[in-house]
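Notes for the one structure printed next.
The complex appears here without one of its protein chains, the remainder shown in place.
Coming up: chain A.
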Amino acid sequence: MSALLSVTDAHVAYGKVEAVRSVSLEVGANQIVTIVGANGAGKTTLLSAIMGILPLKGRVAFAGQDLARLDIEDRVAMGLGLVPEHRELFVTMNVEDNLELGAFRIERSRAKSSIERIYTLFPRLKERRKQLAGTLSGGEQQMLAMGRALMGEPKLLMLDEPSLGLAPIIVADIFRIVTELRAAGVSVLLVEQNAQAALKIADQAYVMELGEFVLSGKASDIAANERVAASYLGFQHEGASVI
């Protein structure tokens, strides 16, 4: 079976500086794949390039189709969703409008029932549905950003640092929802600094350092890897340095 998303030999550069070098990755159907790595490793850059926000050299195929000529909006319509690190919500609009706009490319009748599904997934959003997005707490904004992306009925949802700056209890909630998404048939490409939590729920994992993948494999194997454990999971082994 071919992968849902396959990236082959991708390079992304800011001017002359290559932030991502020769990266290849695959996300299958019903899979959670995570990319872990330190700050500045190029994880966000890679996601932005897959989404079409940044130009990418190499090949990106989604559901068997080459994405090279498609812009962001077309990729969204194909079922690729991104929840960016800064969430990019419509802060002066209320929660419901944000969600409704997430389904801009979806049939109106289906969008209505989608909103109810999002509210079951994130009951907090229902309580706040008339509140302006900009006045929500960080965790609620993250839920709204995920909700808005899910309204577009993505086959693959890319999450960029969903746990950043959030209280542990909310982080747990968000990771629980990510696993629920997989159960509902949505694949997830998860970029996280919180490697421990990410590796726990992921099927496959890639470790990124300075723009390159240095390790990849089953998430459980990666989590068991000594070097990864030392660098990203906060377990100190003798002689290993902690980044």
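Criterion: contacts are C-beta pairs under 8 Å (C-beta built on N, C-alpha and C of every residue); 3 or more make two chains touch, one makes a residue touch a chain; residues count from 1.
Please note the rule applied: contacts and distances are computed from a predicted model.
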item	value
Record-based protein name (UniProt) of the chain missing from this complex, from "NADH-quinone oxidoreductase subunit H", "Hemin transport system permease protein HmuU", "Malonyl-S-ACP:biotin-protein carboxyltransferase MADD" or "Amino acid/amide ABC transporter membrane protein 1 (HAAT family)"	"Amino acid/amide ABC transporter membrane protein 1 (HAAT family)"
Touching the absent chain when the full complex is considered, from A:29, A:93 or A:177	A:93
Residue touching the undisplayed chain, where the options are A:23, A:36 or A:51	A:51
Hidden partner chain, touching residue among A:101, A:121, A:164 or A:210	A:101
Interface with the undisplayed chain - residues on chain A	51, 53, 69, 72-73, 76-77, 81-82, 84, 87-93, 97, 100-102, 104-105, 108, 148-149, 151-152
